[in-house]
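Removed: one protein chain of the complex. Kept in place: all other protein chains.
Naming follows writing order (A and B), and every chain is counted from residue 1.
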Amino acid sequence: MDASKRSFLPIPHLAKREKMNIFAAMGIRVLAFVLGMLVCGIVASLLVKDISFNWKSMKSFYYCFYEGSFTTNRKLLAYIKDLAVLLCIGLALAPAFKMRFWNTGAEGQTLVGVLAAILVNFYLGGSGNPDIALGDLPLSLIMLVAAVLAGCIWAALPALFKARFNTNETLFTLMMNYVAKYLVSFSIVRFLTNANSSGSMKSLSSGRLPVLFTQMPSIDKPGTTFKIPQSLNDYLIVGCIVLIVTVFMFVYLKYTKHGYEISVVGESTRTAKYVGISVKKVIIRTMLVSGALCGLAGWLIAQVDKSVSTESSVHGQGFTAILVAWLARFNPIFMVATAGIVVFLNKGASRIATDYSISPSLPDVFIGIVLFFIIGSEFFVNYKLKFSFAGKAEEVSK
Amino acid sequence: MSHLGNFLVDSLALSATFIYGSTGEILTEKAGHLNLGIPGVMCMGGAGGCLMISIAMNWGVPQPLIALLGVLGALIMGALMGALYSFFAVTLRANQNVTGLTMTTFGVALMKVLMVKDDIIYLKNDRLAEAVACFRFPFAGRGDKLQTLGFMFFLAVIVAVLATYVLNRTRTGLSLRAVGENPATADAAGINVTRYKYLATIIGSGIAGLGGLYYIVDWMGSNEAYKTIEGLGWLSVALVIFVLWKPWLTIPSGFIFSVLYTCANHVSSISWINGTMEDTYLFQMLPYVFTIIILIVSSVRNKRENQPPASLGLSYFREDR
Partner (left out) sequence: MADNPAVALEFKNITKTFGHVVANNNVTLDVRKGEVLSILGENGCGKTTLMNMAAGIYFPDHGSILIDGHPVTIRSPKDAYEHKIGMIHQHFKLVDIFTAAENIVLGLNEEGKYNIANVNARVSEIASRYGFNIDPKAKIYDMSVSEKQTVEIIKVLYRGADILILDEPTAVLTLQEIKRLFEVLRHMAADGKSVVIITHKLNEVMEVSDRVAVMRKGEHIATVDTDKTTIQQLTDMMVGYKTDLNIHRSEPVSPRPRIEVKHLSLRDKEGNQVLSNVSFKANGGEILGIAGIAGSGQRELLETIAGILRPEKGEIIFHNPKKDRPVTFYHKTLRQIKKLARERCFHYPDGSTVTFAGKSNRQIRDEVRREQVLFNGDEIMDLRYKTPLEIRNLGVKLSFVPEDRLGMGLVGNMGISDNMMLRSYRKGMPVFLNLVKPKKLGQEIVDKLEVVTPSLRAPVRRLSGGNLQKVLVGREISSSPKVLMAAYPVRGLDINSSYLIYELLDEQKRTGTAVIFVGEDLDVLMELCDRIIVMNSGSITGTVDGRTVTKDKLGFLMTKQVKKKQA
């Protein structure tokens, strides 16, 4: 055996890290994000004819991202609204995931929330049945209740079977998404009869949110005030509601008995049984909370859109929210940041898609790329690579 | 042929998509990896195949070769996606569910971008029809519904049977199953766990990629097909539980799923149902509702032999203690 030769070759092997310095960990993640954005640029230059890999073209490419979210008052408010809705779904998922319940059905739970709210609006707001036309506020509240209930039902079904028979919840909730999707298609044709020939429905006008915000300091013309139109007022209310939900979820997970039970069940069901926590009860209760918040997100979408369609109402946010929640380690405060990044990418890439006239799916490609980098970066937070030479060892930390 | 005959042949043809998707997923799961990226893999497989066909047609390659190149393209693109998944889930030990879902988001979106870009692989329906013709061997020109069963259908059956044989009757299969059941044991027995995980995922994803191509070109024969692959991908993942991780069982079970899936298309032509637009939507729900029922039933009766690979979903790190 040629031991002499071997002694010069470093032999890599992995070791688990003790807890990493929080700043170093953040640094790694930021680096991953930047690298991911760089790769997005390269991919864009390959896919899009009008973008090439040079300084000028890349500059305008990255400027589009900034432009997508922050240049005008309208864009900023739209950014806040999108952030709020995505965050709300992410917050709904946090307790379920903390309990190690893989709720991949947020998409469907939100969609039935939208559907329920729109159905209520349609039949009680004067569109479907001219005899009943409730006032804006009561109508809005009933829409809320309906949406939350619908979300709860959609989440409770898989939870019941998980608790009773340990049925695979990942696939169950996933299938519920499709059932919800076709239920919506069916309902548009059968119940929401103002649908046009292409199967999409027209927006409704009743059930408006109260006007709370009329003006704000303008960001595109500093020093002046921006008069907020009524539709954008809704965006801000949505933002405020989700802000409250964020704080609620943070407290719920960290400082309440329910939150503690969720952690114990998530870590070990055997420990839960040992101290007498009813695992079934916690699973069902937590999924009801999760479904209720998805329903709430559905109501928010319904309030803003005032219509429902299978293709674009939730727009895959149920899945994106899973990644938002996971990347933030289910911490509601961190989730504001992760959701912010995802919406930023989404808005920027949508802008690029329209500017360069390519498929509206482009944002998801970019989100996928950046997420891959961030997921990969977790490895360097949790593990370190060691190189040992025969006879002498050297540690390389990355 | 009668309505019923058309319907059954149609379903039989579709079942190949499920056979490819599920067999690919089974191989991956046998290595202990729940790959939720299969829908993305199938999409990208389809895109890869179409890309190859598009290029081959531009070059004027002879017809039979076009089909083969398409298959190769799907295989390679699927395998690349599998390699990507393995890199994250095996080497970087990332959470499998999150990696899989990101793969699906990424794969589905990238395919959509690729498929509608006219300068890349856009196959107009007339050119696609030309491509479809290449896949019609051996029943080409029969004129009835049977001709829709192309060689890729028979390839799917062969792949499923072969996968069963490899898993149960070879040393490689034994090692692969051991990796999925108990990687620490496999490792101690001198099996290269990482290599098996990579190979199983890459080969599995390649096979699933074929499913995507088959669906777009062979079954739908329409450039609108990309819109619905994702759902088929999820059904393929669910089918794995139904067939108890046995690839050959995907052949009959895939057919059952296909019957449920295609009946929505045939509803309007069956007089006694008197199908309307909205009924179609209800029928489209069927395969998903059926899957849910299967999930419940299989969880109620759980037998020792019918369990998923024991280490499914967990990443393996030898020095963990």
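We take it that contacts are C-beta pairs under 8 Å (C-beta built on N, C-alpha and C of every residue); 3 or more make two chains touch, one makes a residue touch a chain.
These numbers come from a predicted model, not from an experiment.
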item: Touch criterion as defined above, residue of A:Q215, A:Q230 or A:T256 at the omitted chain; value: A:T256
item: Omitted-chain contact residue, chosen from B:L8, B:A186 or B:L249; value: B:A186
item: Chain not shown, touching residues in subunit A; value: 1, 3, 6, 11, 13, 15-16, 18-19, 255-260, 263-264, 267-268, 270-271, 273-278, 386, 388, 390-393
item: Interface with the unshown chain - residue positions in subunit B; value: 169-171, 174-175, 177-178, 181-182, 184-192, 304-305, 307, 310, 318-319, 321
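FYI, only the chains that are shown with their structure count from here on.
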item: List of subunit B residues in touch with subunit A within their complex; value: 34, 36, 84, 88, 91-95, 97-99, 101-110, 112-114, 116-117, 119-120, 231, 234, 237-238, 241, 277-278, 281-282, 284-285, 288-289, 291-292, 295-296, 299-300, 302, 317, 319-320
item: In the complex with subunit B, residue positions of subunit A that touch it; value: 13-16, 47, 49, 102, 104, 161, 165-168, 170-172, 174-176, 178-179, 182-183, 185-186, 189-190, 316, 319-320, 322-323, 326, 358-359, 361-365, 367-369, 371-372, 375-376, 378-379, 382-383
